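One structure, pasted below without further comment.
Here the complex is missing a single protein chain, while all its other protein chains stay put.
Chain naming follows the written order as A and B, and within any one chain the residues start at number 1.
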Amino acid sequence: MSAQMATNAVLVLVILLNLGMLAVSRLASGVRLFALQSLLLAFLPVAEEMLEGEPLGLHALLIGGGTIAIKVVLVPYVLLRIIRTGEIHREVEPFIGFAASVFFGALLVVGSFAVASRLPLPTPPVSKLIVPVALSTVVLGLLTLVSRLKAITQVLGFLVLENGVFILGLLLLKQTPLLVELGILLDLFVGVFIMAIVVYHIRREFDHMDAHLLDTPKES
Amino acid sequence: MNLVRVVAAIPEAMLILALPPLLLNIAVKIKAWFAGRVGPPWLQPYYELYKLLNKGAVYSKTTTWVFRAGPIVNLAALLTAATLVPVLSPDSLLGFPGDVILLAYLFALGRMFTVLAAMDTGSSFEGMGASREVTFGTMSEPAFFLSLIVLAIATTSLQLSQMVGPHLYEVWHTVGPAMLLVVGALMIVLLTESCRVPVDDPATHLELTMIHEVMVLDHSGPDLAYITYGAALKFLLLGSIMLHAALPHPEWPLWVDAPLRFIELAALAALVGVIESSMARLRLNRVPLLLAAATVLAALAAVLTLTGSMT
Partner (left out) sequence: MTLLLLVAVPVLFAGMCLVLPTSPLRMAALVAGVCSHLAVVVLSWPATELPAARDIVGLDPLGHLFLTLISVLFAATAVYFVGYHQKRLISQRVFQACILGLLAALSLLCISQHLGVIWVALESASLTATPLIYFRLGPKALEATWKFLLMNSVGVALALLGIFCVAIATTKLDDTVVLTIADLVRNATHLDPTWLRVGFLLGLVGFGTKMGLAPLHSWKPDAYGEAPPPVAALMAGGMTLGAFAGLLRMFQVCVAAGLGTFAGSWLIVFGLLSIATAAVFIVGNNDYRRILAYTSVEHMGVLVIGIGLGTSGSYATMLHAMHNMLNKGALFFLAGLIWRSYESNQIRDVRGTLIRSPLTGILLLAALCATCGLPPFGMFFSELGMVLAAAQVGRWWVLALFVLTLAVVFVGVMTAMLPMVFGDPPDTVAVNSVQVSSPRWRRITMLSAATVLLAFGFGLGTYQPKPVRDALVRAADSVYQPRGGDVAITLATEVHP
């Protein structure tokens, strides 16, 4: 199996998992889907080097290991803990409905494929799917963030957006691996840490985690 | 069109016509085994069809010719469709470029007349079943069409026997993951159109939970036989399309191909039986989500194939 086929397969699964996260209503299922997605993405840099027959570089291992440690183990653990102690298990029906958001998400995926076809890469990448999938993951993350009501789901949307940025960063692993590592892991770790703290405060303050209910009318 | 093919066509046609009830009985047997029972005899569906054909039909005073025509038109449409679908061999009995469109419309014709016959009775149960059938049909059609589009692009042909024939075997690796998505979508469409769990439970006797069975509550005698046989035939046809897309065979001789296809069909029926035994039916307002998932799978496969991103 060549590196291209492996990358293609993983990226198609990533899109499916994105759309799956739009469809589930149980918060814990959404978190687990994100963990699975991150696991698949963590293997990409390592698999790419292994399948091309190159010796394993330190950067690839660092990125893969760091991604697993943070995005597959630490962040889902924190989020699941918040869900369990907050006893909020299900997302309420969002503004545009589950089935409708899956349809809309599929439309956005098609749109991002169209946009990506107008962005030719200067150097040929390992897989032609990287740019469209990165773009669609970012857009679907934004869609989740904007259309969902619970704070945990909004955090999940942000995490999916970060995954999309990571996918685009795969193109840069040879050139500037430090930038990718720094960006993804530092940002994710610290950012989600702070978010978890704020969600904890929200739960304590409001006794619920509905972010949309925080919107008290203002401009009067 | 060699002589062997022409001569073999007649037994093949008879075999295709005889197969459907047996196939569904495999699923029933599997479900019985899961429940710890032995299940009905293998030839039981044939006995039941024979019994129904010899009975007389009772027609309600509120029905018109639509009610009498419904089962007949449905069966006729499905029999015509059977000539277009390759079941036991790479070729279908009849075929021409563009026959995939005729196939889709034949399925739609059958569905339409069943629904009209159901509404013709004026009963609220049948009306409820009719509305559900049409809703879910609307949502499963895009998935079906998009899957066909992917196959058409991959094999650059619009003839069904070409689309799922040996040519697909050669081009499979160029579309790779997209084919898996198509197979997933077609599986969900199969379960929807033949009214299996998780969309509709064929063994339920609560009318409010039925979709297909409730539409045919008032039919009796030969009409019921036509309907039962037609449903089984639909399962066979859609299952064949799915199997041919999932497991394309290269150009093998007929005496190797046909038994292999038979085994695959039996395995598919067994798989459906296993699915029915291990899952509960979905809540009705969650079914659109399942169908949206099927459409999304097919749409994604279409996008991947259209943009040529897999090569």
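Everything below uses one rule, namely that a contact is a pair of C-beta atoms (placed from the backbone, for glycine too) under 8 Å apart; a residue touches a chain by one contact, two chains touch by 3 or more.
None of the values given here were measured: they were computed from a predicted structure.
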item	value
Where the missing chain makes contact, among the chains that are shown	A
Chain A, residues in touch with the chain not shown (by the definition above)	118-123, 138, 142, 145, 151, 154, 158, 161-162, 164-165, 168-169, 171-172, 175-176, 178-180, 182-183, 186-187, 190-191, 194-195, 198, 201-202, 205-206, 211, 214-216, 218-220
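Keep this in mind: only the chains that are shown with their structure count from here on.
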item	value
Cα-centroid distance, chain A relative to chain B, in whole angstrom	38
Of chain B, residues touching chain A in the complex	176-178, 181, 288-289, 292-293, 295-297, 299-300, 303-304, 307-311
Complex contacts: residues of chain A adjacent to chain B	5, 8-9, 12, 15-16, 19, 23, 98-99, 102-103, 105-106, 109-110, 113, 117, 127-129, 132
